[in-house]
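Note that this complex is displayed minus one protein chain, with the remaining chains in position.
This part shows subunit A:
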């Protein structure tokens, strides 16, 4: 494989392969940012991969009080799924169990999409007849009485079919501390990109996978080519100086958002340099046949 070098970091001439997804975005607010984030973190828990969680979700960004509909601090949450029905199901369940229940929360639509997805429309019956419908400014809200006041929730949010899931970067480093440092730098940079989320724990995934496996029924199994403890035993992608690999997976509202996020992550890790962070940066793909979206690292370099 051909390689480029930037600031002493090797960049593989390869690409990340990503897929079209359905996505939506909401704003969760609360009396304090702490509690808005708590509702958002709870709602986006167990949402790392569509394979096992039904959806991929994370906080896109925090919003100051001046940027939210009700003038309280909040955060923007994005949720991705493979189909509209699954997205609606995940949204309703997570909203009902994690946001409705969180103290002081309110929830608003934050995506103008091609079709509506139910938010408050699905939860209003919790009000048992005491729910209040309010329509103003071209929007529809439900107010549901709860024990600390009211749960205010917009009736619907929008769905986009232009979302992309599966943008990724692989950071190959001399040891796990350096891989972690590189990945954390990338996460911090990508968090600033609007419309892009990293659904894995803290934005980072250590168990990258390949398609299929030797056992029947396994849709995915360990990416042995990038597992340092198997170097030499299997056909490895790792050179002798690599002892740890971490990956960042990116879902974006649009293909451009994924591209911008990968660009930001690349720049952060290249700026960090090989001595403190990654020796080499790569990306995961399936040969280019499965995913419609390809992000070539050489096109995204600073």
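The rule is simple: a contact is a pair of C-beta atoms (placed from the backbone, for glycine too) under 8 Å apart; a residue touches a chain by one contact, two chains touch by 3 or more; residues count from 1.
Definition applied: contacts and distances are computed from a predicted model.
Peer 1: As a check of understanding, state which of "ABC transporter permease", "DNA polymerase Y family protein", "Formylmethanofuran dehydrogenase subunit C" or "Glycosyltransferase 2-like domain-containing protein" is the UniProt name of the chain not shown.
Peer 2: "Formylmethanofuran dehydrogenase subunit C"
Peer 1: Among the options A:18, A:78 or A:152, which residue touches the chain absent from this view?
Peer 2: The missing chain is touched by A:152.
Peer 1: Touch as defined at the start, partner being the missing chain; which of A:34, A:135, A:216 or A:275 qualifies?
Peer 2: A:135
Peer 1: For the chain that got dropped from the picture, name the residues of subunit A it touches.
Peer 2: Residues of subunit A in touch with the missing chain: 29, 69-72, 104, 106, 129-130, 132-137, 141, 143, 148-150, 152.
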